[in-house]
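Quick notes on the structure that follows.
The other protein chains are all here in position, but one chain of the complex has been omitted.
On to subunit A.
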Amino acid sequence: MTNILLEMRGITKTFPGVKALDNVNLQVREGEIHALVGENGAGKSTLMKVLSGVYPAGTYEGDIVYDGEVRRFATISDSEHLGIIIIHQELALVPLLSIAENIFLGNEIASGGVIDWRQTFARTRELLLKVGLKEPPSTLITDIGVGKQQLVEIAKALSKKVRLLILDEPTASLNETDSDALLTLLMEFRKQGMTSIIISHKLNEIKKVADKITVIRDGGTVETLDCHKEDISEDRIIKGMVGRAMEDRYPKREPKIGEMLLEVKNWNVFHHQHRDRQFLHDISFNVRAGEVVGIAGLMGAGRTETAMSVFGRSWGHKITGEVKMRGQPVDVSTIRKAIDAGLAYVTEDRKHLGLVLMNNIMHNTTLANLPGVSTSGVIDERREAKVATDYRSRLRIRSHSIYQEAVNLSGGNQQKVVLSKWLFTNPEVLILDEPTRGIDIGAKYEIYSIINQLAGEGKGILMISSEMPELLGTCDRIYVMNEGRIVAELSRQEASQESIMRAIMRSGEKH
């Protein structure tokens, strides 16, 4: 048996009015990959903040025993000093600095304030080799993809002599190839004796890499599962997370598919920035009333770009092609016109593109349809409050009131506010781009239920998702995209993870 590297004993952390952590225990052995799972708001991030000194000793109760001694970290640098490094979900890299500069930011190899560039670059090359990133150290962060940026973060952690690496949702914004590479790297590190804690919602990945799984629910430890003693199924983990067995992750729906709503034909779009590069080629698809249609594909396949270019040309340029609603050609050249034509686009990036975070639920709900609550340009606040209250109860948005600011809501509730906003425009076709990204399992189920309900009301749903099980569980028909083209159209019966991947791979060989 190896040593226990970290033990957190009876950690209790209270915020004004809320007990965020209640007597949490966590034991991590040297050289293992320890997964921390739980629904959003369960207390995972708070626990890691206690560990890393973001919440200094004295602001919580309980003990942190690290490397055999009780530690009292006053700042983050105290914990970093002992090799505890956190990589946050939102990467902390400076986009316009190079890889090398980012790795040694705040920790420069310098004497007397003068940076030794030669050594900096040499050290960077060593570190990049370790994480398997083949980029010159002088490349700017903004020029590499998210997957590679994640590797730079890890290289940065390695440069600090890391002993305990904590990754908060490391694969949330990565595609499957990049996620796989990252997980393989973690397993490689494990062989070399490094210890890591990984926080993730992706249970299949956890199953793949974790030695132990600690489940947290409502601020308390539920259990620690040992993956080597027993075979832990995803359902077993979910049971711990939600406190009950989840028979079905996708609510059932009897599809009642009606007339043709949205048809897009021969859609060609050039890239937003690289203006002479064609990005989307001859895309054609359709959505019928009461139908849930999925678009599968890898990151960068052009799914979001397809949706946004159709939705009022909000992406791309030199756009050609035809859009019809109910068989009639419609003008979707501006977002306003697209909305008026009956389209709604629920963005994948709700914080930056979906919500005005500093505004309250009510104001966000009515933003896309202010004329719906006003008379000749004057807002009727009573009517507005009524609309917001209706949607709040219809979509079960959990908040103090409709006057709560969007920034203070959980991810699932934020998503419901974005949905409210679009439902209030009374669209015929809703395009949902990664509608369940970053929200917990309970809230996901509610979103699926809402999707089913909307389809039942005769709306057409176009759903873009990177989670194949989600598409398979909710869609009546799935388009597969790769490299700016639609490469397959699969019926519910034909669709499976294998058939989708096969379609992507086969199209890749052709080019």
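Heads up, the rule we're going with is that contacts are C-beta pairs under 8 Å (C-beta built on N, C-alpha and C of every residue); 3 or more make two chains touch, one makes a residue touch a chain; residues count from 1.
Keep in mind that, in the parts below, contacts and distances are computed from a predicted model.
Missing from the rendering is one chain, named in UniProt as "Xylose transport system permease protein XylH" (options: "Putative Zn-dependent protease", "Xylose transport system permease protein XylH", "NADH-quinone oxidoreductase subunit H" or "Succinate dehydrogenase / fumarate reductase flavoprotein subunit"). Touching the chain that is not shown, out of A:354, A:435, A:460 or A:484: A:354 (per the contact rule at the top).
Note that of A:325, A:397 or A:451, the residue touching the chain absent from this view is A:397.
Of the listed positions A:109, A:260 or A:335, the one in contact with the omitted chain in the full complex is A:335. Those residues of subunit A that touch the chain absent from the view are 251, 311-312, 314, 334-336, 338-339, 345, 347, 352-359, 363, 367-368, 370-371, 374, 377-379, 381-382, 385, 392-393, 396-401, 403, 421, 425, 445-446.
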